[in-house]
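Below you will find the structure I want to go over with you.
A single protein chain has been omitted; all remaining protein chains appear in their positions.
Up next is subunit A:
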């Protein structure tokens, strides 16, 4: 019986009910996905059984690497002693990155993204399923390797991997080839892990030393602070062995904190951060509020329609309970339909996300999804009950209908204003985040030049032939320039050397005498179009003999060296003192000062940097720029030359702007997600506004008629109807602007270099919101204004 009424009532106003369902469904799917995404972000690395006891060990030392905080430690060889010294440590696993970017099997090279030499205790600290092999024994022998499923597939196809030999080729980083025996295959590390190794292997001969990511497994209830606090004592004990480092500070970070709370140098992979979490939580909250308030306001507005039904029922003896029951049932019905629609949208979006990003948000989350859906549904039903809870209906009115009417519009006002506060705030956020993203991408090294590709971390054998590669490539008309450098675009230039300069004395100001170094090829400045403030590029055929070295410095380095006039520093004697006896840099002069360029993220300040050219020294990354419009030709030219020179090495390159997009992956994702949610929010709000305008103009039918009878033109009626909506958007704008200004200012603080918060961004957002609102209501207003007044007045 009840459902029959509900059905009839819903069918009577299909459009308004459609708006209700769509608004709720979009709101629910949005909230669901954000919650799933947030859950995914917040549970990084918690899949390890002992996740709560795994900590990553890091150090800072003012005397080493300029007190920079690296994600890995430089003296990993002392970890066994450390573990022996502190009773809190149950076990440890060190991951020393395998460098060079390739592994070899059967004389063929395979590129690797992440690979580590690790301790045999790897599987006692971390958890991932072994598809082949026994966790306890697989890494026992030296030179044992476990490869990921994906890597095994890539190298061996369907063949069994076990027993095969995979070698780390000799090269820049390794004097001789090292062979490893594959002993097992592990599942690919899950997406919500902060590292995803292609392979791990125990050292074949030497012990692990020098740089390694170091994870300590503490005993149950052990206090990590005992270790960090006791570290100086430990170093004092070991002082003789390791050469006193009393200044080193140790840090232990829970493994589950790495993804969101770690922004150290040389992280294994780029991490996310809490800003992202906050931005998305706010988006979810706004979406929830908007869809709920929308539903509530439409229900309040439409309650009038049921007034007669309810009043007559009351006269005939029904109780208020009956009304509650009716509205409850109606709300339940609407919410159920919305949930079904939302789930349909959800399944679709989920498969899209899985396909494009490889993130399976639904997997293993059925109870979480059920929780979110029921929470949302409960809120929805509660919002749907607003009319009864507000006693808006069900009281027998005695000819004072209009009192409730004017009341009704006021309720909606607050909701519409708050919806537009959110809408304007979101538009501002989207514009500013997008502008900042554009700003950072445009100001990155080589940005705006769509025609540069980079071969990252090429193998030493490839590096040796750089000069041939360059001279051969330049013979092609498609190629503009070829260069090579220490770090790829988007990388971090962290290497520092002590230096001496004519007229610069350290004692003068207690300044550190280390400076960032950046070996590069002659064409570097030209290829990336660096601005010279003074001086010139390296001379092309410099012999690199002692005394004739040439150095370019960036503007920050000039200031660091205590000069303000770029002309004055030209020609000053300069010397880098290499800490590595195998590397020598000839003494020479500063030949040029270039404007600061952004090799690394614009979140960080540009550091003083000295560029120098040294044949075959650390030219790890090749960059090639080609002429506009000749991409295809250039690529095939490069490819054939590559096959000729380096047939055994994979031909893998990346566009420079893609490399930078990887650096700002989080911000770009934020911008994209936020624009989607802004669009959904505005869409829901507009739908609601459309419904409200429908209701308002229905309520004002009589007034419109009277005004028209008394001489009002259509335009005057339109102005009257739209005036309120404009007023509401203006109020929303006034409230939203300072909030958005504050929030975006906070967001921009993440960056060392940022765009300005121009006034026009706010003006534009306000105009956009106003435009959307007017567009939404005008259709309805126009219909109401052009209606024949006779119709409006006839039945009064």
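Everything that follows uses one rule, which is that a residue touches a chain if its C-beta (ideal position, glycine included) is under 8 Å from a C-beta of that chain, and two chains touch if they have at least 3 such contacts; residues count from 1.
As a convention for this text, contacts and distances are computed from a predicted model.
*Asks:* Looking at UniProt, which of "Asp-tRNA(Asn)/Glu-tRNA(Gln) amidotransferase GatCAB subunit A", "Spore germination protein", "Cytochrome c oxidase subunit 1" or "Putative ABC transport system ATP-binding protein" names the chain we cannot see?
*Replies:* Choosing among "Asp-tRNA(Asn)/Glu-tRNA(Gln) amidotransferase GatCAB subunit A", "Spore germination protein", "Cytochrome c oxidase subunit 1" or "Putative ABC transport system ATP-binding protein", the correct UniProt name is "Putative ABC transport system ATP-binding protein".
*Asks:* Sort through A:177, A:223, A:565 or A:788 and give me the one touching the missing partner chain.
*Replies:* Of all options in A:177, A:223, A:565 or A:788, contact with the hidden chain holds for A:788.
*Asks:* Given the contact definition stated above, which residue among A:164, A:575 or A:708 touches the chain not shown here?
*Replies:* Once the missing chain is taken into account, the touching residue is A:708.
*Asks:* Residues on subunit A that touch the omitted chain in the whole complex?
*Replies:* Against the missing chain, subunit A presents residues 400, 402, 406, 702-703, 705-714, 716, 786, 788-790, 793-794, 796.
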